[in-house]
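Not every chain of the complex is shown here; the ones you see sit where they belong.
Order as written gives the chain letters A and B; numbering starts at 1 within each chain.
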Amino acid sequence: MSEFEEIKASVTRFADARDWGKFHSPKNLAMALSVEAAELVEIFQWLTEEQSAQLSCEALARVADEIADVQVYLVRLADRLRVNIPDAVAAKMQKNEQKYPADQVRGSARKYSEY
Amino acid sequence: MSEFEEIKASVTRFADARDWGKFHSPKNLAMALSVEAAELVEIFQWLTEEQSAQLSCEALARVADEIADVQVYLVRLADRLRVNIPDAVAAKMQKNEQKYPADQVRGSARKYSEY
């Protein structure tokens, strides 16, 4: 099994064992995903950018947990809507290549801020 | 290369070609991730839960794009902090197994809402 299939299987098993599928509408999963994303932001909100790159072991462990939570809900949401994540990423990266031509936007915060 | 390594490599190539690494502090990436998560939420916010499971092709394509954006920033953030996503997910799922014993929380919105 590939990595994404592995995560999907593990999350499905977990939710099925608890009969939690009924709470997992795409609407609710999108909400839950955004809440977990905010828990990531919370770790960084009062740090400088420099500090955010030099986390304590404790903070790093919290970050890893929150990254996992976001990944779990993202896989679950994609599963519910039959979206293949690696395919969606490949397609989006191709769009980004065309939207942001490297030779025109190089190093520019201005262009970047419109990203 | 595994799926996650593939995404990581593709995102690194994209950012390097544009000299955008300097904008990608963990703090900024966490913010960008939460903004993309909100763009997912925006698609679902006025739909009922039922409607959210029966999207039009057009809405589904938007969802796939936003899922890709979240995945890209999540992989980039994890890369910057040297977090291995599949490992982090496996560790978190094990914690969840212990925190939410299947026989005690089955089907319960109450227990679930404390999730």
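Note that in this section a residue touches a chain if its C-beta (ideal position, glycine included) is under 8 Å from a C-beta of that chain, and two chains touch if they have at least 3 such contacts.
Model, not experiment: these values are computed from the prediction.
For this complex of identical protein chains, the structure file gives a whole-complex count of 4 copies, while the figure shows 2.
The criterion applied here is as follows: only the chains that are shown with their structure count from here on.
Per-chain Cα centroids separate chain A from chain B by 2 Å. Those residues of chain A that touch chain B in the complex are listed here as 2-4, 6-7, 10-11, 14, 17-20, 22-23, 25-28, 30-31, 33-34, 37-38, 40-41, 43-44, 47-50, 52-53, 55, 60, 63-65, 67-72, 74, 77-78, 80-81, 83, 85-86, 88-93, 95-97, 100, 102, 105-107, 109, 112.
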